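Here it is: the structure, laid out below.
A single protein chain has been omitted from the complex, and every remaining protein chain is retained in its original position.
Each chain carries a letter (A and B) given by its place in the written order, and its residues are counted from 1.
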Amino acid sequence: MSTRPAPPALVRSAWRIFDLSLGEMLWSRRSVFLALVAGGPVALALGIRAVTMWTPARLPMVNGARMSGSAIFGLIVWLLYIRFIVPVLGVFYGTALIADEVEDKTITYLFTRPIPRGAVLVGKYLAFLVCTALLVLPSAVIVYFVLSPIGGGGIGEQVPALLADLGMLAVGLTAYGALFAFVGARVKRPLVVGLVFTFGWEPGILIFPGYLKRASVAFYLQALVPHAMPSEESVVSGILQLFNEIPPLATSLASLAGITVVALWLASRATRTREFVLDQ
Amino acid sequence: MPIHDQGYRHYDGERSALGRRWIVIVRAGVRTMFGKKPFMGLLLLAWVPFLGRAGQIYFSTSVPQAATLLRVSPTTFLDFLGQQNLWVFFITVYVGSGLIANDRRANALQIYLSKPLMRSEYIFGKLAVLMVFLLLVTGVPGLLLLLLQILFTGNLTFFRDNSHLLPAIALFSFVQALTFSSTMLALSSLSKSSRYVAILYAAVIFLTQAIYAVLRQVTGGTDFAWVSLSADMTQLGSAIFRVPPQYTTPWPLSLAVIAGLIVLSGVVLERRVRGVEIVT
Partner (left out) sequence: MGAIIAADHVSKWYGQVIGLNDVSLSVPSGITGLLGPNGAGKSTFMKLVTGQLKPSKGTLSVLGEPIWGNPALYFRIGFCPEQDAFYERMTGLEWVTALVRLNGVSDQEAAAMARRALDFVDLADAAGKKIGAYSKGMRQRVKMAQALAHDPELLILDEPLAGMDPIARRKTMRLIKEWGRSGKSILVSSHILHEIESMTSNILLVNQGRILAEGNIHQIRDLIDEHPHTVHVRADDTRALARAFLSEDDVLSLKFEEGAVIVQTARPDAFYARLTALAASGELGAIHEVTSPDDNLQAVFEYLVKS
């Protein structure tokens, strides 16, 4: 055999793992779930468009005018993408980066290769990002194109806001994915912890005034959303409006970047030091 | 005879009748979960709202100034059961996601169904495991609150004036437990991965909620509340407790959605729970 290659480098190794994992993630049956989730807003948008085409009067009045397509798009971004799709995909895929390989017992093949263990995590994280972005971002674009003509709006009018939305969604997937990658690498039942965080902790602490809400991704992500937060008729929503605090854009971006980097580093470290015992 | 046969002896004792063997599955499942400390922690946390409500009942009956502010009415009990939904969700995910998925993963279905155990007994057994824990955090504390109300007031006036409360608490918590259990069980039969099942279940609960939230904003009304399973449950609860409904959706429609979901879950279970997989 020819002279052996140089000792493994993290970036190159992570790239190879990314290559190996992307196909597995994209074409697995679990991606059917991803497609259904990403398709949900599209189906909803098509339904709303169909109904408003025949009965425009069904749309409520906002400030003396019928609700516009861009306003509906903003609602869908807030209520579907930010509050459900992005965090849930982060939980589902992020906690599974290593856990799936352990469950399927294929982790052995990756951990007995001359690559740093951290590269396995980073490579799979990159595959998750590409996989989810490939489905979620086009879904948002389709929803935008379906809804913007409602109320007589033009498709090109809100394109800067659409681009901001796409950027926000990508940042959200990045941050949530990294956070739950750390949870997945560190905790024994990461999915339950992830669901508690997404549907218990984050909605809960946003209600409270003070510094507590900074211990969440949603607090910083909301600063990147170009649309106004919808007001719902509930006590929780009322309190949310009362204590609503939007951090500055630069602070939010820096915080989300920090969360991503720190979580990935911690996840990588946990993967390096943890022993993964397969079920017999 | 002086030397006894040490070999295998056939069991000639009493055997339980067909149709009662599901109890074995329930007992084993419940015992297993009670042996898990994190789950016991979750169960204990789920009883914390009960303590809050018990405090409310105590102060409303003992402190005259608090009686108006902390007034106890049928809505109190319905609200308590509604507030338990978050714990119901976590317990359903923790207990239910692996109920059938883990058996499928371990190829244990074939072993179960090769015993003198009917498919329906297997399904009822698994269903009952989850229902036991859900009723433990809904119906049991709900009925205990009613008992506390009677004990603290020292008379049966409230109970006589609201005699429907006892059957209402029992019925509504049973419907809650049955709906969520059957849905989770059906999802669990679809996959070998309990994590995937948990996320599917989260999608059923929260995605439908999010879709309704969008429709509510877009239509300006609550006609589409039937889309959200949580809202359907709330609407049905209002009817059972005879309190004003929260949404304009007719309660028979909510009942139809819930009944439809239970029936659909049954159909899925009937098709998926088999000793052999038929490959066409």
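Heads up, the rule we're going with is that a residue touches a chain if its C-beta (ideal position, glycine included) is under 8 Å from a C-beta of that chain, and two chains touch if they have at least 3 such contacts.
Since the model is a prediction, treat every value here as computed from it, not as a measurement.
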Neighbouring displayed chains - absent chain, whole complex: A
Interface with the unshown chain - residue positions in chain A: 1, 4-8, 12-13, 16-17, 19-20, 23-24, 27-28, 104-106, 108-117, 272, 275-278, 280
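Throughout what follows, only the chains that are shown with their structure count from here on.
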Interchain centroid distance [CA atoms averaged], chain A/chain B, Å: 30
Residue numbers on chain A that touch chain B, as the complex places them: 30, 33, 36-37, 40, 44, 48, 58-61, 67, 72, 75-76, 79-80, 83-84, 88, 91-92, 95-96, 99-100, 103, 189, 191-192, 195-196, 199-200, 230, 232
Complex contacts: residues of chain B adjacent to chain A: 38, 86, 89-90, 93-94, 193, 195-196, 198-200, 202-203, 206-207, 210-211, 213-220
